[in-house]
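Shown here: the complex without one of its protein chains, the others still in place.
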């Protein structure tokens, strides 16, 4: 785990961040002058960053390189060096962010072609890419935190991009506030590190983690987990992510599926030394992952909004990743591999959903889709490949990475391992169910289009990224697990992989998962594909469906547990402020004012009254003098 | 220095004669309702004080007292009194509640305290007298001049600045600024006069009256007062003339008849105050 000073091209790794940031600055400060070529500049910076990142990665050769930039904070004992850490882990993320980001930028050129604020959209996207790169490249927690807040800001701006829609504005605020809850956890964790260790750099913290008391490490781990939950939409802070789908679809693809929401996974993987030292916090990560992956999968089964289904799918898949990184060293690589493949196929699915929405006049209700397979062939094929990758169809991406996670869960060997593995397999079945339902409702069956809707294939500037992502969806798993194992690539970060002792043979797990997946597909066909889909959602449904539609009452719980008491507390404080504090202040002021105005009545304005008081004073002085001298 | 100058009988006589006169003047000034009478009472007191100065070996101050105070300042007071009208005789009613009683009580208390204090403190103090600094060789004026132009030179010079400032200030305060161009020309005045229903000159004062004071208004043939002839700034006097004016009411209040210093146009058509 030693770092070396950067050399060669990697010394200019700061350009990775600077390029998109400069793009955002030019687009935001340049105003309307940049309207005509703004989207090209925005795309160009990200493509350039991707090329640079690729070259840097090729030069990396398994080292951990430190790019020292400048002194960021130097106050007393807090000394923060702004520096970048370019190691295999961050290199993987840089490639994911810039690669998927570049494709989505290209897609957005077509998707946002008719939006009057397209330039601003690209500026925000560039800002997001810059912040996300800072998040994964920073070599200390403060830099990570700056990037963390930067992506939060970009996410807020982009969710509320169509801020004239009240639902979008509300969703953005919801995302921002729920992210704040997590960010407080992250900030507290950083404060705790500084208070206990006097440093916030990765090397300093991880090197000294062994010297800390167990309780402190657990506290740091739990606080970091809270931050990760907020950013990644994990239980109990998962409610904002589905609402964030109010943003433009490329945003959903880039930020709320492929990159930003995986920052929590990155954080926990990066802080592996901390979690290695605290089994309690690691168990909490496991619990969060398991709970979330079930919640997401169940809620996804009952949604009618195509993007919401994908959003709950994202929640569920990130739950898989949390589960994986919560398993400890055996799971890190599996989780990160799933993160990468998920980035490909979920981005592809979202772009496909965007393409469908584009064709259906921005309608998102799947009950009004149907029969689109023949009208949108490219979209159908790319979407279908992403779908197969997601549900874990054999030899596609999801098959490799998801199975690895489930295997790792079973490999714990104890009862918990079986429980977690069972949950993961069950969720895989649910995933197959809701994704098949989505496919059937969207692409098959009788058309249930609104009158006046004429679906058509999207322009090639949109379909090309979809094709590339579909290829990635198909091949990524094979490449990352079999051809160029991610495990070896990440060895400098996580150490030599232990020779796993498989409790359940991998083949058995694979067959089991595939069978469950097939069952899910079959159930979906029985429930949806076989019958006519009602255009309006049925009202008389089972309590389970009702609960799933309302996402297991997450919003209701938040409302009754936090919002209502918060409002009561606020009202009580307002009351105390109005009556108590203001009353005291106003009462004092009124008393003083009243008495002074009563005193002021003596100021009649008549000179003779004033003169009288002067004479009275003179008499008193004369009397006093006389009394003193006589006495 | 002569440690103890005996005060002679002549001075005592002067004090006991002029002291009550000065007191009477002061009381008369405060008590008389007519402001002119007050001024005259005050002159009385000041003259007495001037004599006291002379008696107390300060002949220069005595002369200044009589010339400057009695001669100049009080005359100035009388000028202003005449200018602002003699109507200002106070009403007997005191408007401020308790003011008069409180003033008298406090005054008595003050006089008692200060008088007692002075009497107690100065009883039998030695009187040095001024024979050592003035007398046969140096007159009072010379002695004062010597002190004034040596030790008090700076104060004396500053006083000159004070006087200049006061003179300028008084001019500024008393001056009425008229905007240039607002004063009508003779042509405009006569045109305005011919536009009224009285183009001829206004009646002069004193016409058909017994006296020829400007304060006596002219009389119309039927014996009424000719309001056109009221002198501005002076309270019209009752005219002792047969037949009696039909009523004081027609004169209006003295205030209404006054208009000297009012820059606004007179309510008399073609008024002559312009």
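Chains: A and B, in written order; residue numbering restarts at 1 for each.
The rule we apply is simple: a contact is a pair of C-beta atoms (placed from the backbone, for glycine too) under 8 Å apart; a residue touches a chain by one contact, two chains touch by 3 or more.
Just so it is clear, contacts and distances are computed from a predicted model.
**Student:** Given the choices "NADH-quinone oxidoreductase subunit K", "HTTM domain-containing protein", "Spermidine/putrescine import ATP-binding protein PotA" or "Carbohydrate ABC transporter permease", state the protein name listed in UniProt for the chain not shown.
**Tutor:** The correct option from "NADH-quinone oxidoreductase subunit K", "HTTM domain-containing protein", "Spermidine/putrescine import ATP-binding protein PotA" or "Carbohydrate ABC transporter permease" is "NADH-quinone oxidoreductase subunit K", the UniProt name of the unshown chain.
**Student:** For the chain not shown, which residue from A:32, A:540 or A:601 touches it across the whole complex?
**Tutor:** Result: among the candidates, A:601 touches the missing chain.
**Student:** State which residues belonging to chain B touch the missing partner chain.
**Tutor:** Against the left-out chain, chain B lists 1-2, 7, 11-12, 15, 19, 22-23, 26-27, 29-30, 35, 38-39, 42, 45-46, 49, 52-53, 56-58, 60-61, 64-65, 68-69, 72-73, 76-77, 80-81, 83-85, 88-90, 94-96, 99-100, 102-104, 106-108, 110-111, 114-115, 118-119, 122-130, 132-134, 143-144, 147-148, 151-152, 155, 159, 162-163, 165-167, 169-171, 173-174, 176, 255, 258, 261.
**Student:** On chain A, where is the contact patch with the chain that was removed from view?
**Tutor:** 597, 600-601, 603-608, 611-612, 615
In this text, only the chains that are shown with their structure count from here on.
**Student:** What whole-number Å value describes the gap between the mean CA coordinates of chain A and chain B?
**Tutor:** Roughly 94 Å separates the two chain centres.
**Student:** What part of chain B is in contact with chain A in the complex they form?
**Tutor:** Those residues of chain B that touch chain A are 96, 99, 102-103, 106-107, 109-110, 113-114, 116-117, 120-121.
**Student:** Using the touch definition up top, name the residues of chain A that touch chain B in the complex.
**Tutor:** Spelled out, the residues of chain A in touch with chain B are 604, 606, 608-609, 612, 615-616, 618-619, 622-623, 625-626, 629-630.
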